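Let's turn to subunit A:
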Amino acid sequence: MEWASWSDFWDMGGYGLYVWGSYAVTAACILMEVILLKRGAGQTRRRLKRMRQWEES
Partner candidate 1 sequence: MNLYTYASPATFYHLAGRLIPWFAWSAGILTLVGLYIGFFVAPTDFQQSEAYRVIFIHVPAAWMGMFIYLVMAFWGAIGLAFNTRLSFMMVRALAPTGAIFTFIALWTGALWGKPMWGAWWVWDARLTSTLILLFLYIGIMALWAAIDDVKRGDRAGALLALIGAINVPIIYFSVKWWNTLHQGASVSLTKAPTMATIMLTGMLIMAFAAWFYSIAVALARVRAIILERERHTEWVKDILER
Partner candidate 2 sequence: MTRFLLAVLRRDLTLAARRRGDWLIALFFFVMVASLFPLGIGPDPKLLARIGPGVLWVAATLASLLSLSRLFADDHRDGSLEHMVLSPEPTVLLVLGKSLAHWLIYGIPLLLIAPVLGVQFHLPADAIGVLLLSLLIGTPILSLLGGVGAALTLGLRGGGVLLTLLILPLYVPALIFGAGAVDGVLAGTGAEAHLSLLGAFLILTLLVAPWIAAAALKVSLE
């Protein structure tokens, strides 16, 4: 499948809004999940460390 030009590619046969709308939201959901996961893991570690320091002191 050869796209004549990049603008054709983005236009996607006139359905650009729907195709790229779908892909954009999917990418956003996946990125959000990964970022939330990384941040969550970091927060959990820090919180647990703090709780441990309180328990020991």
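Keep in mind that, in the parts below, a residue touches a chain if its C-beta (ideal position, glycine included) is under 8 Å from a C-beta of that chain, and two chains touch if they have at least 3 such contacts; residues count from 1.
Selection criteria: all candidates are chains of the complex that A comes from, given by their letters.
Only a predicted model underlies this, so the values are computations on that prediction, with no experimental measurement involved.
K.L.:
All of 1 or 2 sit in the same complex as subunit A; which one actually touches it?
P.N.:
1
K.L.:
Any idea which subunit A residues touch candidate 1 in the complex?
P.N.:
1, 3, 9, 12-15, 18-19, 21-23, 25-26, 29-30, 33-34, 37, 40-41, 44-45, 48-49, 51-52
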